[in-house]
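Structure record follows, encoded as structure tokens.
Removed: one protein chain of the complex. Kept in place: all other protein chains.
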Amino acid sequence: MLYMVEMVVKIPHTMPAEVAAEIKAREKAYSQQLQKEGKWRHLWRVVGEYSNVSIFDVASNDELHTMLNNLPLFPYMEIKVKPLANHPSSIVQE
Amino acid sequence: MLYMVEMVVKIPHTMPAEVAAEIKAREKAYSQQLQKEGKWRHLWRVVGEYSNVSIFDVASNDELHTMLNNLPLFPYMEIKVKPLANHPSSIVQE
Amino acid sequence: MLYMVEMVVKIPHTMPAEVAAEIKAREKAYSQQLQKEGKWRHLWRVVGEYSNVSIFDVASNDELHTMLNNLPLFPYMEIKVKPLANHPSSIVQE
Amino acid sequence: MLYMVEMVVKIPHTMPAEVAAEIKAREKAYSQQLQKEGKWRHLWRVVGEYSNVSIFDVASNDELHTMLNNLPLFPYMEIKVKPLANHPSSIVQE
Amino acid sequence: MLYMVEMVVKIPHTMPAEVAAEIKAREKAYSQQLQKEGKWRHLWRVVGEYSNVSIFDVASNDELHTMLNNLPLFPYMEIKVKPLANHPSSIVQE
Amino acid sequence: MLYMVEMVVKIPHTMPAEVAAEIKAREKAYSQQLQKEGKWRHLWRVVGEYSNVSIFDVASNDELHTMLNNLPLFPYMEIKVKPLANHPSSIVQE
Amino acid sequence: MLYMVEMVVKIPHTMPAEVAAEIKAREKAYSQQLQKEGKWRHLWRVVGEYSNVSIFDVASNDELHTMLNNLPLFPYMEIKVKPLANHPSSIVQE
Amino acid sequence: MLYMVEMVVKIPHTMPAEVAAEIKAREKAYSQQLQKEGKWRHLWRVVGEYSNVSIFDVASNDELHTMLNNLPLFPYMEIKVKPLANHPSSIVQE
Amino acid sequence: MLYMVEMVVKIPHTMPAEVAAEIKAREKAYSQQLQKEGKWRHLWRVVGEYSNVSIFDVASNDELHTMLNNLPLFPYMEIKVKPLANHPSSIVQE
Partner (left out) sequence: MLYMVEMVVKIPHTMPAEVAAEIKAREKAYSQQLQKEGKWRHLWRVVGEYSNVSIFDVASNDELHTMLNNLPLFPYMEIKVKPLANHPSSIVQE
């Protein structure tokens, strides 16, 4: 089941650089683990922004929330979620 | 080169049903041709809306505009385009 | 799996009264059937508006979209969908 | 009498973790007490957000405001309230 | 129990003048009846707009919705409702 | 001459509690004085918010601005003002 | 007593040209009469828009509303009103 | 003196195709004349939209408004204007 | 050449009172100098807000930007600029 997720990162300017670096490293590791598991299907950078467009493939709303809530950057992001359905004109069933 | 495109369809209620059906049939055919060519990479329905989230893969801004402008439903849609870039945490180069 | 759905009804003033009445009657029948099946869990009117707040309980994004898309008033509504998850402070697992 | 209440939590990043934990513990206890009393009928998490959708069942506007105002997280939340009425298509009188 | 209600009137330009006049006459009569009953406590015009700010005093959300829904101009208005509570600094209990 | 004034209070979380308490005490005293003078005609709390809806009765724009500007909480509020006029359907001339 | 008034004109495309011309002629005459009386102090066009920025000088909210409501284009305009006060840094008392 | 102008074209669906074609032909001719005179310095299409981003170089606000107001599509466009100034980091004085 | 300029002042609560007072004193002096030179034609307070509506009369966009950029409060203001043109119904050429 697919969802489009848009994440905008807003790290406070007062956060020490090494703290931010550590959080980002954990974020990257966790994100790549979810990608390898096929849960986080696509991850793109929006040009000019510190934000991304992502496609998640999960079994339930609860699974998606748990994943997003576990992101190390979760407290520093604005996240919007749109549930997706199959489109009648699509040539594949994703 | 990837772009996220969001299309909201707003067909006037005054349009005769057979005219709408004919436009939608052409839209579907054209959309599926672009999907087969690999230009229109993904096409999803947004749950509860007459709108879609799409990913296009084109060689230039001009190519993308020409495609969108040729959509039979173009005069009846509100379209937003976000250019996408490679994300440093992505495990693939899309 | 729960979703909050907000529907705002905007029937064109040019629609003949008997056409509107027929659509609304089918909407009501379909809505009540879904309520009886336990799919449409709650349906409330927003005070002062021709709109509602609803809670749906469905197995997937696709099932929800199909239901909403089949609503006789669908072409005349603006619909917003928010996927819901279990809340850690809730005393029940809904 | 029912109301939909949407709460978005915005705890300042400068708040010490143990202070936040203590406030959240009191929030949870108070919330669960109101749920047990039948005042706070439903409590759902919005997927991807630190926010909730709730349904309250109270005797008056004043009672609702007093409850919300007493929430330990009240100073750190943006709250929107929509009064609800019975819907003519609902199969129950809630 | 008090509510602030803001109503913006948007009568279609295509409505015949005599139809509009008849609806407005019924609106005025109904509004004045509710004012005399003490339900519609205040009614003010917003300067420069075809809209009003009103204060209603009713026993329940359902009573308020029924009143607003019965307004002859209801299909031609955008209405926003804010439930009001007693203010701790107010010198009267309204 | 009447005006609707909506005030949203946003006290910084960094303000010491006793400073806030002192400002609020002065705010309350000043507000009640203006109410007793008949200048601040109505004062209601918006349910679920740290904000109010007020009706002022003053002789001029300048008098209103001076009053609002003198509010001890003025530097911590977002204020919106709507000038009101007599409504042709009102049964009283307020 | 001064007010800034912003008017955006939205004449329906279906209005016959001669009807529009007649309304605009009456609007112009009425506007110029109010300007000569010193009520409509300033009238400027916003570059690129069919809208204006105006300054009115009237004795009361009611007088302003009556004037605006009498504008022949009133049913075809979106109007926003901001009451103005003397500015402490202004070198004149307007 | 430079201005950025953004124009969104909204031709009513009820306009006959030949009327629209004639207006667009006049728009194009007029636009190209202004471009040749150096007044309309740049004209770009926004990808996916029936809108443009333009740079005008004119002697005054009045000259710009006259030009925009004379556009055959003016009654069917939403136009936003931003006055531009020399940027201290620019390597040219435009 | 005229421009409407709207300035909203947002001085951080952490700024020491004497620093704020010194900036405001310089702002006032500079503003009054520009008023005396006829550049800053009108300056009004918006009722209930720490903001103003102003009319500037300058020779160019660059001159206006330089003036605004030199305001001592510039780093603490949100400023919106609308270029103005002569209105065909105005009885004066401003």
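By letter and in written order, the chains are A, B, C, D, E, F, G, H and I; residue numbering begins at 1 in each of them.
In this section, a residue touches a chain if its C-beta (ideal position, glycine included) is under 8 Å from a C-beta of that chain, and two chains touch if they have at least 3 such contacts.
Bear in mind that the values here come from a model prediction, so they are computed numbers and not experimental data.
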### Query
When the complex is taken as a whole, what residues of chain A touch the one chain not shown?
13-14, 45, 47-50
#### Entry: Contacts of chain H with the absent chain, listed as residue ranges
2, 4, 27-28, 31-32, 35-36, 42-47, 52-53, 55, 82-92, 94
## Note on the structure
Touching the unshown chain, chain B contributes residues 1-3, 60-62, 64-66, 81-86
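Quick note on the criterion: only the chains that are shown with their structure count from here on.
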### Contact-pair overlap exceeding half with D-E, pair selected from A-C, B-C or D-F
A-C
### Longest centre-to-centre distance from chain C, chain (CA-based)
I
### Message
Quick check: more C-beta contact pairs at B-C or at G-I?
### Response
G-I
### Task
Measure off the straight-line distance from the CA centroid of chain E to the CA centroid of chain H, and report it in whole Å.
43
### Message
Between chain H and chain I, what distance separates the C-alpha centroids? Give it in angstrom.
### Response
28
### Query
What parts of chain B, by residue number, touch at least two of the other chains?
14, 45, 47
